[in-house]
Each structure stands twice: as C-alpha cells, then as structure tokens.
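In this view, the complex is presented without one of its protein chains, the others remaining in place.
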Amino acid sequence: MRTLRGIAPAVSEALDQEMANNPEVFVLGDDVSHWGARFGFTGGLQEKYGRGRVIDAPAGGQNVLGLAAGAATTGLRPVVALISGDFLGTGFDQIYDHIATVNYLSGGQVRMPVTIVVAVGGGYGGGAQLSQMRYGLFAHAPGVKVVVPSTAYDAKGLTTTALADPNPVIIFGHRLLTGQPGVPFEGEDEDVPEDPYSIPFGLAAVRREGSDVTIVATAATVRRSVRAAAHLAEYDISAEVVDVRTLVPLDTDTIVASARKTGRVLVVDEDYQSFGTTGELTFRIQAGAFDRLTAPVRRVAVPDVPIPYSEPLEQAVIPNVERIFDEARSLAGVSARAS
Amino acid sequence: MRTLRGIAPAVSEALDQEMANNPEVFVLGDDVSHWGARFGFTGGLQEKYGRGRVIDAPAGGQNVLGLAAGAATTGLRPVVALISGDFLGTGFDQIYDHIATVNYLSGGQVRMPVTIVVAVGGGYGGGAQLSQMRYGLFAHAPGVKVVVPSTAYDAKGLTTTALADPNPVIIFGHRLLTGQPGVPFEGEDEDVPEDPYSIPFGLAAVRREGSDVTIVATAATVRRSVRAAAHLAEYDISAEVVDVRTLVPLDTDTIVASARKTGRVLVVDEDYQSFGTTGELTFRIQAGAFDRLTAPVRRVAVPDVPIPYSEPLEQAVIPNVERIFDEARSLAGVSARAS
Amino acid sequence: MVWRPEPSAEDLAVRIAEAGLEQGSLLEMYRTMCLIRVFEEAIRDRYWAGKTPDFNIAAGPIRGLIHLAVGQEAVAVGACTPLREADVVVSTHRAHHHALAKGVDPTRLAAEIFGKVTGLSRGKGGELHLFDRNRRFLTSGVVGTSFAQATGAAFGFQYRGERNVVVMFTGEGAANHGAFAEALNTASLWQLPLVVVIEDNLYAGSVPKWGTQAVNQHYQRAQSHNIPAYLVDGMDVIDVYEATESAIGRARDGYGPTVVEAVCYRYRGHFEGDPGGYRSRQEEETWERLDPIPRLGRRLEQLGWAGDETRTAVRRMAAEEAIQAVKVAEKSPLPNPAEALQGVFA
Partner (left out) sequence: MVWRPEPSAEDLAVRIAEAGLEQGSLLEMYRTMCLIRVFEEAIRDRYWAGKTPDFNIAAGPIRGLIHLAVGQEAVAVGACTPLREADVVVSTHRAHHHALAKGVDPTRLAAEIFGKVTGLSRGKGGELHLFDRNRRFLTSGVVGTSFAQATGAAFGFQYRGERNVVVMFTGEGAANHGAFAEALNTASLWQLPLVVVIEDNLYAGSVPKWGTQAVNQHYQRAQSHNIPAYLVDGMDVIDVYEATESAIGRARDGYGPTVVEAVCYRYRGHFEGDPGGYRSRQEEETWERLDPIPRLGRRLEQLGWAGDETRTAVRRMAAEEAIQAVKVAEKSPLPNPAEALQGVFA
C-alpha cells in the first residue's frame, strides 16, 4: 500500500504490471510518448518499454483503432490510448462495426482483446471537442465492455481486469480524476495496493448508504454526488450513492436493490441527457423497483447542448454538486404518488 | 391524390419538388445515380437535374458529409443520400462534432442546413453491416433532428419540412418500407397528395386507439405493432399504437397522454436495446405518467447482439409481430402494482 | 490499360522460367481459377432460385447480397499462390475468389453464404463477413475499414518476429478512401510486410473510375509514400503472379510493403440483381475476350504443359469439387435460433 493521486497513475501502473508479464501487450496511440504520458494514462511506459512497444501511431482514430484490430488478429493484445475520447468519433466504425462485432460475426473464431483507454469529461475550459463523455454511445454497441472508474483503486483493478478479458473494453477516465499536474483534481489521495489485483466487471459499489433517496452516478459525478449527499444530510435527507463502475456489464441488481430500499432515485450523468445513459438506468430501475418507487426517477445530466467554452456557460451545463443537491432535495421532498 | 408505394418515392418526390424551386438544394451521395436511385431515396433525380446537381461523391462517409458541411457554409442546402445508415459510422464525427454543433459553437453565425437521408433496418438477410438502425446514436447528439417515418404520407411531408429547416436533419428510412422493387415491403399502397405539403416535426401520431395498453413504436415497428394490436383485439386486449415519427424533437406529450390513459406501456424499437431509444422513451413516460402507470414500462428491441445473417438467427433478434404481441399480452395481463 | 503483346511460345517459356513457375504450379493455378469460376456460378444459380420471375432479395435459399468476382479469378489466384498458410489475406465485400485462392474450404464457405450452421461462422456473418481463422482469412463489408486492419496484422507479424506476410485486397473504388492513404503511410513508415493488391475493375458499384477518381491509376500514390508499385494485367494470372511473388518475397525478407495494381473486369453485376446499364456492351465484350481462364489454358497449350484433354480433366475435377461443395452446403442444417443470443462476448 502506498498513496496514489488519481486514476492516471493507477491505470498506467496496471498497464505496466501487465506489460511486464505479457510481451503480447503493447500500447498504441496519439502522442503516447509525451502528451499521453502527461495528460493521459501512459506515463512512464515508453521510458520503460521503448518506442517499439509504446508506439506513437500515425494520425487518426480510424488508423490507430484499425491497426489495433488487425494486430489483435495475430494474437497480440493491443492497448489503444487516446488523449481524448472525443477522437473516438474519427474511428467510430472500427469499434462499432469491427472490434465490437468480429467475435460474434466470426462465430467465435476471431477475438478482439483490444483495450482502449481515453480521457473524457469537461469542466476545465476544454470546449466542445475536448469535454465530451461519449461512453453512452459505446455502451449501446453490442460487444464492447465499458468501464467508468471513479477512484484510483477501481481504475487499477478494472484495468487489470480489462487486460485479462478476451473482449474489447473501453476505459473512460475522467480528466478531473486523473490527478495529473496542471489539471484540476476532484479526487483525493488514495491507498492503492502496489501488487496487481483485479476487480470484476459488473459490480456497482455503494459509496454511501442512505435511506431516503438513491443517487446513481458514474466517474466524476460519483464524487460530486457523495458531496451532495453530505450536504443533504445537513437537511436530514439520507442519500445513498451508487457508483456504477462499469456500464457494460451493468450491475442492475445493486442499483435496483438501492432503489427498492429508498423508493426514490436520481440518476446523475455527465453525458448528454437524452437517448443515453440516464434513460437506460431509468428503464432498469423502474423495471426492477416499480412497486417500491414512490416518485418518478429523475435525472441530472448535460441538458442536450454541446459543451460551451466560456466558464459560466460550461458551469451551467456540466452537472455539479449544487445541481445534484437541488434535484435530490426536491425529489426527496415529493409527496408519494403525486407526479 | 394518387397512390404511392412506400417511403422511397415519397422522399424523392419531396426532394424533387424542393429542387425544382430552390437551386441551392443539391444531392450528394454514394452511388446516387444508380443504386441510390434503386435502393435508396434519389430515384429519378439525376435524370431530371443532371450529374452536376445529383452527384456521386468520391468515397467515404467522412468525405461526403464533410463536403456537405463545407458547402452549407457557402449558403447551399446539401442533401446527403447514403445507401446505408451503417455507413454513417465512417463519417461519424462530421455529424457529431461539426454538422450538429457549428450553429451553437459559432454563436449562431454559421448554420448547417444539411439533410441526410439513409436507408436502415434489417430483416432481408443484409447481415450485420447493412441492417442497423443507428438513429438512437444521432438522437443522442445535441443539434440534430431525427426523423423516423413509418408511412409514405409522413415521409413526404417530413422530408419537405426537413428541407425547410435551417438545422441538420437525418431521415432514417426503413428498407422494408421503401417499396422499392426487389425488397420485401411491409407497408401498403397509400394515397399521397401530389402537391407539396409539410408535416411539423415533434408530433407523434396515434395509429390505433386503445385503452388497455400503449405500444410506442417507430418506423417499421409501427406497422408491426398495429398488426400485433389487431391480433391482441382478438384476445380482448385493446392496444393503442403511438407512432413517434420524429425522435428529435420528441412529442413527449402525446406519448405520455396515451400512457396516462392506458397505464401500461410497451416500447418497441428495432435498434439495440440498451443505452438507446427505449430507455429514453421510458424515462419520459415514467416522468410524465408515473402516477397512472399500473405496471413497469416494458420493451421489445434487438437484444444487444449484432444483426446475424442467417434467417432463423435474424428473425430471433429483429422485433416482429409475434414478439410484440407476446410482450404486450403479457404486459396487459400483469396485475396492477405487482412487479 | 496494361495490355502487352501476347508472347511467342519461346518468349513465354523464358518468362515462365524467370517467374520460377513449373508445370505443376501453373496447372494448380488453372485448377483453382476453374474452381472459383464454377463455385461462383453454382452460388449464382442457387441465389436466383426463388428470385425469379420477380426478384426479391429476401427470397430463395440465399438471402441478402451476393458479390461475384467472375472474371477476376486471375488476380486472386496470381496473388495468393505465393502465400504460405500462416500468411494472412484481408479481403473485401467481393471475397469468394480470394477465400478459395487462400485455401478456404469451399463447402464451409458456401455454407456460410447459405447461412448454415456448418458455415465458417456458423451462419452469423454471411457473405459480407467471411472469417477463417485457420486459413488466416478476414473480410469487412464496410468499404475502407479493412486497410488499417490489414496493416495492423502486418504490424503484428513484425512485432512478433514472425516472417509472415499480409496480402490486402482492395477495389480501385475503395482505394480512394482516406484510410488507404493512412495504411500506405503506416506500412511504409514501419516497413511492414504488407502487399496491397488493387483489383481495378474500373467500376465502384455503378460508378466508373472517372466519376470519383482524379487520376487513372493508384500506383503513383503508392510511390508518393515511398512504396514500390507495379501496374499489371489483372486478366493474366502470370503477370499478377510475377509481381506479387516478388513483392511477397521482399515483404517476407523485411523490405517492406509493395502495391500491385491489377487492371481487370467483373463479368457480372456489382451484385446479383444489378440490372447493369452503366457499362457498354462493347466494353463488356472486349473484356470477355480477355477471359483469364482460357487465356491461361492457351498458355498451357503453348508451353506443351497441358493439352485439351488434360485441361478438360482439370476443369471437370474442379467443377465437381465446387458443385459438390455448394450442394452439401445447401443441404446442411440452419443454426438453432437460440444461437442468435450467444457469442457476443468471448
């Protein structure tokens, strides 16, 4: 055990430990040598493993992801590291129509053990194309596992699991949780074991227990929800916070159990509001807890606008502690059965 | 009035009538001259307007959509026609990060009146890359309107509206509703006015009235739901069928009103089940009709697998009349308040 | 065009010797081309069963789209003959000839096209998603997406220190996709064991080359990425073989990628059901006179390596194998519907 600051060193430590053991793991990305190392998840790897194994690939998501897919067919285990999840848009169909589907469409002949690690999320003035979450899009694709860690401990354990999984996994690491110098940090120093360990996919974590209202959240919004819950406690509202951890597979059981206990659920997400993650969580919650819900599920998300650059505008759209608090408080105050 | 068979001639008629009036409208696509005309929505246009206005663009969704975006900045009104919505994956970021966002990010200076028409949907042996729906992905993008017509009448009127809209619009036309020779046809001959007319976006249509259960559907699943409803009537179950018509903007009012009336809702969708359209509809339904729902919202969609090629496999995953009927019947039989 | 004068018998013998070809290998190439031709015609026959008089894409024993390569056999066979089993072939939406030339079992290939559980991918992929792990054969139905994948496989071999080669096929239309340029850049930069074979059949769907391509050929683009390139007669299996064999040898020995651009013609529509009309009859007839199978037949005759009788026997054997494969495939069982939900994750 020792202290780690943020998910970035946690992910790169997991990568390092896996690379040390398995020569088939290599890293491919845009600027993995320098910026990937500084703002992303590949810190220290090129120094240790060299340019032949931690590789700056020629430009383009399409190219990088396609290279990874092709390399996987020869039995390698590519890790693709991109500085921004937004850039997945340029290689969209490599994931959607190939990496995700080849195992199925080949009748199980060809596997795609590709791990993709990208930085996502806003709140630092990154503007529309360097602030998006994107994970809802890929959670929608059959054949991709989706990891959304909120702690360094989880980030390391889930990355280790990803690297052992024979399937494609995308790890969406929120920038404000990376702990990299120069980037605001919403996390905290954590004790993280030095030895490798893995955390199974599909297990949500209850970050705070409560009885009046359940807040279901991912990544950076988990921490914001925990803070909102502390504030709610001052108003005698007992909020339970559930950290989804992996969107695919999704731990419906834990989420539903909490919903059944409290009867009121607020879903929080930093992705665009409509046709994404909050809707899916709501379906599952109402399907499993219908007879226990005392109010409709509510949500706090980005209100279907591109992320604006200017600070007051950005703060108006990215879910923060205040918006979570307000919505949860209002939800907790709703009288049962009146909509 | 005269009879039209399918949405393809309806869309191309609307395009034709708009092109006749407005020299700024032009069509760009893959194989719009021949295959687009035969299997898509551009029939007869090149003969009439020539290769300079109905243009086979050099390969690639990225290229075609980017060309359209650029042309729009000079005041033109591009229509992009692609033989398959699956190919939007190759130009994903042109839509997501440019066409959708430029109006907002430019503070209203630069408009993107780009209309995109694509064929989508399976059920004819097209395999994984020629059968997807894709519309949920784009409904998630702030800044894009999404049209999912189920009738020729709607297809024409909604296309006319799209061409008058200063915003980007994607029209997803289901292959099995096109009415093109050689493709199975699930629609029927319809009376469609020859004169131009438009149908406002954001108005759902109640296709069949009923009182026991509401079925909310899009495109081809509307017709399947109407058939299932006829079958349900034989079992004394009165099903209301709501056709969404446009996903963005979404007519939450009509959907919620029906849900409040029947208290039981089945959402039907030919897109992948999770993190897509069914979740979003469910959120809105439970938010607006919570106090009237007597059972949890249910759904029938593609069960999160790529669309397989072989007929028995394909039929097992694409929502059909039987699956809709079974689920609606079971839903109607659920005793209130027990999940 | 790259038509060359037909060689005299003496010149031909010299050329064949220089290419390192022997009687056995030339006869085997002849056999494989015949196998492909008959296989595709048998598939076509089954495709149209149930689709006449009214064409319905979803009717009959084979549903969906079928892209035949009749006329292009020489490219597939010329390019795949120099390959070893461990080498990879990455193909396109038009893939039957490549698959058979790479040694994919015709029965399992046909069964996949029929959507049978005995197919390469248990019927899940169908014609547009052909995979054979053992024969190291891959395809993609989304034009332009296979290029980076092929390059990645070549990288994989280099990384692992395996002396295998990747042959990546592409149509001339697909090669206008930007991903093609990215693949050339990467393969050249890293000196990957990649051989790019462009099947230039002059059309992408109904669109002629001049409609979407600024220059008439692609090979200069390769050269601008510092990749050596050949322009060959794709209706002449010997020409294709010569260029590809040397390219594959170079790739295997670590000298990096090569582009082989083979001008050819598809005798059928873009897919079955294509009513045509965008190509002139005169053009079609010109190319039919260049049919690569009789052309190789005449050479075998000229070389004194296979007379009429031998060639007829080879053709008959190949035809029987192909027809038998399609028959067995058609009779095989369909997958159980429950399989639809299995195998999304490994």
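Note that the chains take the letters A, B and C in the order they are written out, and that residue 1 is the start of every chain.
We take it that a residue touches a chain if its C-beta (ideal position, glycine included) is under 8 Å from a C-beta of that chain, and two chains touch if they have at least 3 such contacts.
Computed from a predicted structure; not experimentally measured.
Undergrad: Give me the visible chains that the unshown chain touches, in label order.
TA: A, B, C
Undergrad: From the listed residues C:8, C:23, C:134 or C:223, report the one that touches the chain absent from this view.
TA: Spelled out, the listed residue whose C-beta touches the missing chain is C:223.
Undergrad: Among A:164, A:257, A:305 or A:334, which one touches the chain that has been omitted from the display?
TA: A:305
Undergrad: Could you tell which one of B:167, B:180, B:221 or B:258 touches the chain left off the display?
TA: B:167
Undergrad: Given the full complex, what residues of subunit C touch the hidden partner chain?
TA: Considering the whole complex, subunit C reaches the absent chain at 176-182, 184-186, 188-189, 212-215, 220-221, 223-227.
Undergrad: In the complete complex, the non-displayed chain touches which residues of subunit B?
TA: Considering the whole complex, subunit B reaches the absent chain at 26, 52, 57-60, 62-76, 78, 93-94, 97-98, 102-111, 142-143, 145, 166-167.
Undergrad: Which parts of subunit A face the unshown chain closely enough to count as touching?
TA: The list for subunit A reads 30-31, 33-35, 56-60, 62-63, 86-87, 89-90, 123-130, 181-184, 303-306, 308-317.
What we mean here is this: only the chains that are shown with their structure count from here on.
Undergrad: Between subunit A and subunit C, what's the gap in Å when you average each chain's C-alpha atoms?
TA: Their C-alpha centroids are separated by 42 Å.
Undergrad: Nearest whole angstrom, what separates the Cα centre of subunit A from the Cα centre of subunit B?
TA: Subunit A and subunit B have C-alpha centres separated by 30 Å.
Undergrad: If you average the CA atoms of subunit B and of subunit C, how far apart do the two points sit, in angstrom?
TA: Result: the chain centres lie 37 Å from each other.
Undergrad: When you check subunit A against every other chain, which residues touch at least two of them?
TA: Within subunit A, residues 93, 97, 104-105, 142-143 contact more than one other chain.
Undergrad: Enumerate the residues of subunit C that touch no fewer than two other chains.
TA: 119, 122-125, 129, 140, 142, 145, 178, 344
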